[in-house]
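The block underneath contains the structure these notes are about, expressed in structure tokens.
Apart from one protein chain that is not included, each protein chain of the complex appears where it belongs.
Order as written gives the chain letters A, B and C; numbering starts at 1 within each chain.
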Amino acid sequence: MLQNVLQFLNDHYLILATIKILIVFAVLLGIVAYLVLMERKVLAFMQARLGPMRVGPWGLLQPIADGLKLLLKEDIVPAGADKFIFLLAPVISIIAAFTVFAVIPFGPPDKGFVISDINIGLLFILAVSSLGIYGIILGGWSSNSHYPLLGALRSSAQLVSYEVAAGLAVIGVLLCANSLSMVEIVKNQQAAGIWNVFRQPVAFIIYLIAAVAETNRNPFDLPEAESELTAGFHTEYSGFRFALYFMAEYTAMVLVSAIAVTLFWGGWLRPFASVHWLNFLDYTPVVVFLGAGVVVILGSIKNPVPGEKLFLFAVAGLCFFLAVVVAIPPVNAWIQGVFWFVAKVMVFLYAFIWYRGTFPRYRYDQLMNVGWRVMIPVGLANIIVTAVVIYWWSKPHAAAAATLLFR
Amino acid sequence: MADEPKAPPSGGPSEPPAKSPEAPEGAAPPAKPAGKPPAPAGKPPAPAPKPAVKPEPWSSPLLDELQKRFPEAISDPLIFRKQPSIVVAKESLLGVCEFLKSDRGGSYTLLTDETAVDYPKREKRFDVIYHLYSFQRNDRLRLKVLVGEGEKVPSVVGVWLTADWLEREVFDMFGVQYEGHPNLKRILLPDDWTGHPLRKDYDILRQDDAWVQANLNIKSGQ
Amino acid sequence: MPEATYLDANELVINMGPQHPATHGVLRVKLRLDGERVLGTECIIGYLHRGVEKIAENRTYVQFAPYVDRMDYVAAVTNGMGYCEAVEKLMGVELPPRAQYTRMILAELQRIASHLLWLGTHALDIGAMTPVFYTFREREEILKIFENYCGARLTTHAFRIGGLQYDLYDGFEKDATKFCDYLLPKIDEYEELLSTNRIWMNRTKKVGVLSGKDAIALGVTGPVLRGSGVKWDIRKVQPYEAYDKVEFEIPTGQNGDTYDRYIVRIQEMRQSVRIIRQSVERLAPGPIFGKVGKVIKPPAAEVYHSIEAPKGELGYFVVSDGSTHPYRVRVRPPSFVNLEALDIMSRGHLVADIVAIIGTLDIVLGEVDR
Partner (left out) sequence: MGLKELLRRIFLLDLVQGLRLTFSYQRPSATYTEQYPRERPPVAERYRGAPRLNNNPETGETLCIACNLCSLACPENLIVVGWERTEDRRKKLTTFTYDVSRCMFCGLCEDACPVDALELTQDFEIANYTREGMIWDRDLLEAGPQPVRYSR
């Protein structure tokens, strides 16, 4: 029976893909919603505050309240706006952000954790993620208002320049991996026994900075710098359309983190994947769920409100249940890749929030200076050095290189 | 208080010198319940240990220099609580200001404040008042210009740039017109407001009802 | 004034404010832009005009005192102190030392509170989100001292003409010294976050440069003037209260840019701590009121008194006609005069710099509009 189902799914690739897409989409929506809560909480802790505390225990249900509020708000289209484009723009942004996940390997492909492993994956990512800028430009322009226009102008300039830097950083990885496929890049890191971040540290830093800039996050959040342009390109948006922009921004954050993890931090690979005596690390998921359960239990004991206590007990129970489930060896093996992938992405997302909690904002011209005068030259230099080193490495004797140079 | 003459704190207003205070320029505000009739009596010099209760005549080398350069223009040099003040004729205001700003005139380079006081019963109802400060001498000087209704005062924006907004505020609040000001329009009140609120005949409960009704859609702001 | 650069380029006119996150209240700045470069600014103020000077003419001297707290509402204590001193000067009242030192301690605490609030909001304008929460936390400690002393946190009405209404509460000295000890490491933390941060330096250095000569011509006072290298502080040059009896320094900048003004204010907080420490040591038991009668009735005269408020020279020009009501009270607001410099300081800069310059001028619209 199961055999037949699997056979059927294999024969009808589209059905399997559709199921995967739906799962990824739902999970991403959940992650994005809770990313907002996480951002508010982490920022609050960095700023000696507590963050949301009212909706649910520790504000755990805050994302639901936020979502409902945005859904119920009036959808205002300003007078004089180009209505069609105004309504279309946020949709473009969010579609571009979600589409890219089609080629991200969340786990080993042989266990089915990638929607589509295409051989030009990286090109696809660069191409589609750049489309998101159309949403921002069109949204800013069609609002027929000064602040959104300025925000859109800044955004387009910023994205174009940092897209170049990010592309240059990625080329270093391509040279190492010898492939454009995301899956191949991870497998190459596995084969080499070393993550790309150690082979390409400069490229990694450039990519990291460019990623922050591309997602319009502090210190590069000029397009929506609230103290200068009120809210930048989405000043005139309200209600659900604003929520779409908001989700697009946070999805983009998840996206660039996922790309960075895949390209530089070994994707789904466990840390030290090739060191076998560290295999006990496979049980980290169990420890994580157990730890979370214990923390929640402790919190629920301290919580005075009966309803919240019950809710927290339920959450803790879920954590313990999950801990037990992932301790089952086949499940454990199956969950490994995606667990490490998500964990690494979380580290990146935390870093995004951390920057926001620490740094002032660059000025527009300084941002351009950093992009064009620092990042791009360094990126180019990195490519040249990488290329030379790889060429040297691949030749059995240096003489061949010498002949090439002095011919 | 430390720039005061360090007199022993013996006299206070608890024992005011019986009913003698004169209104500064000899007029009482109409709205004041406690307004007193002007009593320009002879000035008995205040007894030395007590803090002065009224302005005394002022003399200094700077004043002599000023009077030499601008005869007729300088009058009523008074000093109170170590604060000298002089009245300058409107016509020679710019000259006096330029001189005071120059090195020989004491280099009063900072115009601290410019304001006005309204004495509606006087013939020239406004005192336009300039507070100058000299970094070199660490000294303040108060200039007064007497202006009547509808008369124009030369603007000192050319001498001290600060005066720009300060003069606009005086115009806004008192309706004193300035000559040669680059951008004389209201600053705190809306451009189409009628009336000048700090005049004494502008009651505290009064407002520009027409403006309020037209712009705020309410009957009255009170 | 720079001209628009592109052929046939139309200037973009943008209204910044009165509802804008970075204009510190209800300031409205009309910006003329070429792209993002500022060709000129025009400040439109008065949205918060309450006619304080008119109110003064219709209140007694005592009754007017609570209103001055509401001008610069983040530095109510210094406002009240300036007003009380002006009337005291008019009457020739000398304060007992305990009252003087108490006033100084509270005024310096208020200066720190005002600078803290400035630092937080200025950093927030430039995009650093976190300092504002740290500075508000420290400011809270100051407000707690105010609340314990006089029963109000913001609009304190702490002083009365002739002295203090409230004597110090038990443990005030300890609270003040404890706060000083608490604050200094926190200032180091702000500096750690901002002073050497390359983004902060990029955003503030060479922005809004004001030479000493320009600063005097524009009449700016306070930290803005000192940031331009003019070593002038009313507490030193024309001391009031007992400022001539305590030791402190006047920090100055060299370049007159936004960064220097930031450093000046940071240093001023440290100097204020010094003043507070010395003043606390000299607090001795004694009377808290000078010789004033029950009814405040100054002689018919006029007097100008100015103090070094956190934002600059705060002057009161009080004209008395010998009655219990002031004939005229003119307030010389530091924010109003400092704001005038915005146009000259911001020409040729980018929109983002306008925000930094408005922040560095440290204006409070309650005081600008009165």
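In this section, a residue touches a chain if its C-beta (ideal position, glycine included) is under 8 Å from a C-beta of that chain, and two chains touch if they have at least 3 such contacts.
Values in this document were obtained by computation on a predicted structure and should not be read as measured data.
Q: Could you tell me which shown chains are touched by the chain that is not displayed?
A: A, C
Q: Which of these, C:R111, C:H157, C:K291 or C:R332, touches the one chain of the complex that we don't see?
A: From the options C:R111, C:H157, C:K291 or C:R332, the contact with the absent chain belongs to C:H157.
Q: Quick one: say which of A:P105, A:G357 or A:G379 touches the chain that got left out.
A: Touches the omitted chain: A:G357.
Q: Using the touch definition from the top, which of C:E11, C:E42 or C:E192 touches the missing chain?
A: C:E192
Q: Hey, which chain A residues sit against the chain that's not shown?
A: Its contact residues with the unshown chain are 42, 45-50, 53, 305, 354-355, 357-359.
Q: Residues of chain C in contact with the chain that isn't shown?
A: With respect to the unshown chain, the touching residues of chain C are 59, 62-67, 70, 130, 137, 140, 144, 147-152, 155, 157, 165-166, 169, 189, 192-194, 196-199.
Going forward, only the chains that are shown with their structure count from here on.
Q: So which chains count as neighbours of both chain B and chain C?
A: none
Q: Using mean CA coordinates as chain centres, what's the gap between chain B and chain C in Å?
A: Distance between chain centres, rounded to whole Å: 24 Å.
Q: Between chain A and chain C, tell me the centre distance in angstrom, where each centre is the average of that chain's C-alpha atoms.
A: Roughly 45 Å separates the two chain centres.
Q: Spell out the residues on chain A that touch chain C in their complex, using ranges where they run on.
A: So the residues of chain A touching chain C come out as 43, 46-49, 146-147, 150, 154, 218-219, 221-222, 225-230, 356-366.
Q: Okay, in this complex, where on chain B does chain C touch?
A: 1-4, 7-17, 21-24, 28-29, 31-36, 50-55, 80-81, 83, 85, 109-113, 115, 117-118, 129, 131, 135, 138, 140, 142, 160-162, 164-166, 169, 173, 186-190, 197-198, 200, 202, 204
Q: Sort out for me which residues of chain C touch chain B in the complex.
A: Of all residues in chain C, those touching chain B are 45-46, 49, 51, 53-55, 57-58, 85, 88-95, 216-219, 230, 232, 237-244, 290-304, 306, 313, 315, 317, 319-325, 327-328, 330, 332, 336-337, 340, 369-370.
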